[in-house]
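If you scroll down you'll find the structure; I have some questions about it.
All protein chains of the complex are present and in place, except for one that has been dropped.
The letters A and B name the chains in turn, as written, and every chain counts its residues from 1.
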Amino acid sequence: MELWRITYFTVLTAAGATVLMLPPGLLLAWLLARREFRIRVVLDTIVSLPLVMPPVATGLILLLLCSPRSAIGRLLEAAGLEIVFTWKAVVLAMTVMGLPLFVRTARAGIEQVDRRYEAVAATLGATPLRVFFTITLPLAFPAVLAGAVLGFARALGEFGATIMIAGSIPGVTRTLAVAIYSYTETGRDREAALIVGVSASIAFAALWLSNRLAARVATPTRKERASGTPAGLHG
Amino acid sequence: MILLDFTLHQGAFTLDVHERLESRVTALFGHSGAGKTTVLDSIAGLRTPSSGTIAVGERVLFASDRRVNVPVYERHVGYVTQDVALFPHMNTRHNVLYGRRRGERLALESVAAMLEIDALLDRRVSQLSGGERQRVALARALMSAPEVLLLDEPLAAVDLELRRRILPYLERVRDELGVPIIYVTHDRAEVHAFADHVIRLDRGRVVASGLASETLESLIPNP
Partner (left out) sequence: MPRVLMALWVGLGVAAVAPTEVLVSAAISLTDALEELGPMHTASGGATIRFNFAASNVLARQIVNGAPADVFISADEAQMQVAEKAGAVIGSTRVDLLGNRLAVLATASLAGRIKDARSLLQPDVRRIAIADPDAVPAGVYARQYLQAARVWDEARTRVVPVGNVRAAVAAVDGGNVQAAVVYESDATTARNAVLAFVVSGPEAPKIVYPAAIVTASQHRADAERFLQFLRSARAREVFTKHRFVPLGGFD
């Protein structure tokens, strides 16, 4: 039945987008949480833009970037990569719109990790990369996971940017959100209502899970630390 | 031989150290705020001096004139901080093994035996007592085969009875492993019991430096 096909497609692309968000998202979250550098505020702002701009605006920017008229578009064409009006555009839109949410949540989690653990790990010979994967990430894991779930939920409900760059092609780029719009535009109100129900249920489940995970963020690192006056690592 | 010849400015505070350490155990003694922890941080690479040189044996860890600043993870420094900071998401064994370098022969069994933590290895960090955490942290630092051991008030948070029990472990480390130790404390008794050489710091400057037995007696105030 078409509804289940659309649901499956939406969940699959949203999951793909979530996975795609992780490497750049973790890097950005770590940079913003741990590193001082001059353009830090600028970077933070750019990363947060899709959260604040109208999604169609973000979609339009993506469309212009991927069109054969732009420099990037020409590169893509040369590489034989077609993005606009394909499932790749769906994943791209979802990734771009979900990334800021993931970065915000993951960053907060990383900031909560006690830097002393990272410093001690370094004295024990761990390179910054090893410190990140063996100390920072495990200790920030609940927040990172909550961020991923949030990013996934956002990807599931993504509409504005998606319709701009992927359109609403039945069986090819029609996600749940896009289908609701298309169906109401063409008078298929009852089917649209059904999809609204499915979307709402999935979103509810995802948000509930994210909140449960986020609640576990602050507690584990604090309670297991030895008591005593803090080492003067910062003077 | 450890060379500490550097200056570190931080706001209104200036740390000025020019010492050659040749003993097995050097105690850094002084009131809080004197800069003792900052000295340890500088040796470990967690703080960067404004100028000067820091060397451990043949290795130069920091030399401002030659733009040398070895990153923390390459300094081979064993650092037991004041709050111990055992990794809460790993059990004792994984904590102790975290810093083990490939090719280093130091065996877990001998270190665990020396510090009597064999029975603790499979426990979660949260299940350890204060004294046990100290010994585990010490074992963790030792297992990274350091060229110098930095201990920041290791007995400060520990009661008198426990102190008497832990001191022998420190002595064992000193005697059996041959790794030079720099030891921060504000307790005279510890200095007396454990250190060969004492450096007294007051507001960032060295006001006394010499053999433990002698220096303690002379309370030269900073003019």
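We take it that a contact is a pair of C-beta atoms (placed from the backbone, for glycine too) under 8 Å apart; a residue touches a chain by one contact, two chains touch by 3 or more.
Worth saying up front: this structure is predicted, and the values here are computed from it rather than measured.
For the chain that does not appear, the touching partners among the shown chains are A. Listed residues A:47, A:84, A:144 or A:195: the one in touch with the omitted chain is A:84.
Residue in contact with the omitted chain (choice from A:63, A:131 or A:179): A:63. Panel shows subunit A; residues 63, 66-69, 73, 82, 84-85, 167-170, 182, 185-187 of it touch the chain omitted from the view.
Keep this in mind: only the chains that are shown with their structure count from here on.
Between subunit A and subunit B the centroid-to-centroid distance comes to 43 Å (mean Cα coordinates, whole Å). Here subunit A touches subunit B in the complex through residues 114, 116-117, 119-128, 134-135, 138-139, 220-221, 223-233, 235, going by the rule given at the top. Taken in their complex, subunit B has these residues touching subunit A: 10, 13, 37-38, 41, 44-47, 71-79, 81-89, 98-99, 101, 125-126, 130, 133, 140-141, 144, 152, 156-157.
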